[in-house]
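Just below is one structure, and these are the notes that go with it.
Left out: one protein chain. Kept in place: all the others.
Moving on, here comes chain A:
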């Protein structure tokens, strides 16, 4: 027999919450889920009234639930935000075309304006064409660098003040592990922040920083939200896959592991840029496209050059450490 909800004590419990172990009914689960996202938004000062916010929308579970919940909280708590959906079309047939169809349905259902930016127009290359040239190894490097910049460029077109992404607690814990394993401490200190680039032209915010993947999927399931789930045709991304599996195994044994990893990483402190002992990269602007960069040319321009002049396969071979990805 199913026990009663530990919150309202009336209805039948439907979800065991991974963070607390509490059993709650559907209705209380929705309320707690939405309130916790609201708390993350308020306590980390993710938004200010009147801001234009571009939601990075892939058509997958996280961004679909994010678009739904942000619209809801914006109305419920009068955030006064102008919300937009922003999608990136990498040009991967059999993958992105289907997921973009899901974003188109979200646009109608949630009544949010949608902008789609694509690699072909921004860089002159689709991912399908890039993979034809460089093969399947490390193509995620190109895609990661291009996607990050494409989101920023799309957000600029929307005159957005911020970009909100659907990164959830599991994603963040996974990225903490990855950056730790790679010894990448500039990213290790950044990746756990709910806001990155605070004070820059286009900060990125993660309202789902403390939200478990399990709860996002349960929320979408109970609310019957329309999302698209498939693996990218090029993506095995083996290293991240190992970190993910490791974390999922830990979670199965002790569900609070995920949020504990995040709390641990929040305590990491690293020297400021300029400390001679540890060279943290200093941010400046790309000389060609004026995108933010730590070198003379930004990564996207370097990678586009390598595709155009036929050296991409070589760049690819030496790139694993330099341009590992965008966490």
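Just so it is clear, contacts are C-beta pairs under 8 Å (C-beta built on N, C-alpha and C of every residue); 3 or more make two chains touch, one makes a residue touch a chain; residues count from 1.
Operating definition for what follows: contacts and distances are computed from a predicted model.
Peer 1: According to its UniProt entry, is the unseen chain "Brix domain-containing protein", "RNA polymerase II transcription factor B subunit 3", "Elongator complex protein 4" or "Ubiquitin-related modifier 1 homolog"?
Peer 2: The record for the missing subunit names the protein "Ubiquitin-related modifier 1 homolog".
Peer 1: Using the document's definition of touch, tell me which of A:72, A:133, A:202 or A:217 contacts the absent chain.
Peer 2: A:217
Peer 1: Check the options A:13, A:163 or A:312 and report the residue that touches the missing chain.
Peer 2: A:13
Peer 1: Check the options A:108, A:252 or A:282 and report the residue that touches the missing chain.
Peer 2: Final answer for the missing-chain contact: A:252.
Peer 1: Tell me which of A:7, A:40, A:63 or A:87 is the one touching the absent chain.
Peer 2: Touches the omitted chain: A:63.
Peer 1: What does the interface between chain A and the hidden chain look like in terms of residue numbers?
Peer 2: Touching the chain left out of view, chain A contributes residues 2-3, 12-16, 23, 58, 60-65, 166, 168, 170, 213-214, 216-218, 221-222, 227, 229-232, 235, 244-245, 248-249, 251-252.
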